[in-house]
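Pasting a structure here, questions to come.
Of the protein chains in this complex, all but one are displayed in their positions.
So, chain A:
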Amino acid sequence: MAAPGQSRFVSQLKRYYALYTGGFIGFVVLLSILEQMGVPNKMLGYIFLGVTVLLYAGIGILSRTSDVAEYYVAGRRVPAFFNGMAVGADWMSAASFIGLAGTLYLSGYDGLAFVLGWTGGFVLVALLLAPYLRKFGQYTIPDFLGARYGGNIPRTIGVFAAILCSFTYVIAQIYGVGLITSRFTGLDFGTGVFVGLGSILVCSFLGGMRAVTWTQVAQYVILILAYMIPVIWLSVKHTGNPIPQIAYGYVLEKVTAREQVLNDPSTPEGAREAEVRSIFRQREKTVRDHLKALDAEGESYLATEKARLVKAVADLQARQDTDPKVLAAANRAVADFPPDAATARKKWRREAEADREKSGPVMAHAEPFAGPDEATRDNKRKNFMALVLCLMVGTAALPHILMRFYTTTSVREARHSVFWSLFFISLLYLTAPALAVLAKYDVYTLLVGSSFSELPSWVSAWASVDKSLMSVTDINHDGIVQLAEVTIGGDLIVLATPEIAGLPYVITALVAAGGLAAALSTADGLMLTISNSLSHDVYYKMIDPKAPTGRRLFIAKALLLGVAVFAAYITSLKPGHILFLVGAAFSLAASAFFPALALGIFWKRANRTGAVLGMLGGLFTCMFYMYITYPFFGVNAPLWWDIDPISAGIFGILVGFAGVIAGSLLTAAPGKDLQNLVDQVRYPSLDGDFKPKDH
């Protein structure tokens, strides 16, 4: 493509997206005027989500294409800057947007493993993969494995692994889509899933990578605005400084000071906290006694206990002066009583665990690897490191991210585009820790110590929506909120920030739209990866290499539809929770792809046997460890070297590298043509270069 054409294209894009961003801000302003005029909140939520979803579908329709290179790699003319934004949206999922700040709120320093892992991985992408994959210049990651190692076996394993990790990840995204649409529009979860999915489909179905790229750029703009606006506001409220990333050091100091006061029983507030904690300790003991008795006496204990509760209700009813609230509580206790031993054990264990957490001192937010003794601390440190490594290597191996670097115009642009990607991603990851601290400051100073009769309005609002997100109960009946009486679900932090900061409802709707954009953009990229692996790698490369363009695209689109419907169906069954799925996807990708990809570029001696051994070995080690350790599967075998299940990939990566190296050294070196391919991939331009053909 000639230079003047591309630079005109770039300036055109800049103009379009500047207009779009201005238009979007105008739209938010317009809605806030409508809010002032008295349009109800539910209506605003509908308008917001409806307009953004229509917008994405509109971009999809405008970018429809029937050209193979446009469909698979957006015509390879996406400028570095815009590819950076698209990678940003592709990368930041519902888990980053909604979950991350909450995780940081709940686990303090230890949660920063996600921040480090999800950004530092791009250093690996930049240095080890992106420029070389761009030079190779085909369509999918299995393409590279197939060409580099020769034959269909490495490609087939690549397809299997790509589908496995992308599918695991896409379920988590669709789950997020369903959650957001149902919460903000009142539609039920299943309908929410299908409405969100509709917009993904219009987009990728008509225009493939081309449509997904330009939609993702639009989604990035929405999600970053939605994330930043409330946090900036909150920062101004607490510090007077509009740059939260700089201002929150000072807030963190105050949070730490508050932690010390609340943990010190010689202060009046500390004494009240201690009182609540001792009530929780008592409750834990009671539940543990139940458990012990259950173990000793079995089902008969349940029957006696239940009889006792029923009798208590009868006694209360017999008395004239019974408080109706007390009676209701006693009735509830009977109704909630577990029907059999297994249920009882599960329920009581959960309760004991919850009470135990509440009876401990306030966690120090800034302290790394906190623990009562050296062994606990060391173990936490080890797992922190393992998780960081797993997430980083997983980042550098997820096919939907690597695939985006095929879409730039050149190797040079690919390198620059990793820079822009990391830049745009870091904007959010630098903000999330600030948000966690600012929200914590609000809770520790404004909520704690306030009176139950005058709770801040956001607290009562969210407590009425979902008890698992926000609940406050006056445990010691003193009418004042203690920290131990507050239960906060992680997702609350981002969702409630606009209200905590005292912003109008429009901003809450904006945050919902941002979360939706994050989930949809990631889901878009993932579904395309899955259907492309099937249509390009399986159908075109292995089944029918002579297929005409029209049929290839027809197959690609039909598969996309099938994958989408199947993924939505699986999601509607609600399998496991989001963090479990996300962690699994990273570990699987890291184990299966990274060793074979990186060594394929940097070690000419790596051959097919090595690749097959490394990929299969890594993948199966990782799957095996997840199977035996994730509570979900119910095996619960002892951990290897105390490594948490979420970091299963660490074993997979090691086995993967060992497999590629051993397998390659034990068999003959790859042929001349494969070695030439490695050389061509290593140099942006060589005499006698192969030209990737686009048809």
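We adopt the following convention: a residue touches a chain if its C-beta (ideal position, glycine included) is under 8 Å from a C-beta of that chain, and two chains touch if they have at least 3 such contacts; residues count from 1.
Criterion: contacts and distances are computed from a predicted model.
One chain of this complex is left out of the view, and of "Cytochrome bc1 complex cytochrome c subunit", "Unannotated protein", "Sodium symporter small subunit domain-containing protein" or "Rieske iron-sulfur protein", the protein name its UniProt record gives is "Sodium symporter small subunit domain-containing protein".
Checked against the hidden chain, the listed residues A:21, A:152 or A:245 yield one contact partner: A:245. The residue touching the chain not shown here, chosen from A:13, A:47, A:116 or A:628, is A:116.
Of the listed positions A:160, A:419, A:554 or A:624, the one in contact with the omitted chain in the full complex is A:419.
The missing chain lies against chain A, touching residues 1-3, 6, 109, 112, 115-116, 119-120, 122-124, 126-128, 131, 245-246, 249-250, 252-253, 366-369, 377, 381, 384-385, 388-389, 392, 409-412, 415-416, 418-419, 422-423, 426, 429-430, 433, 602, 676, 679-680, 682-688.
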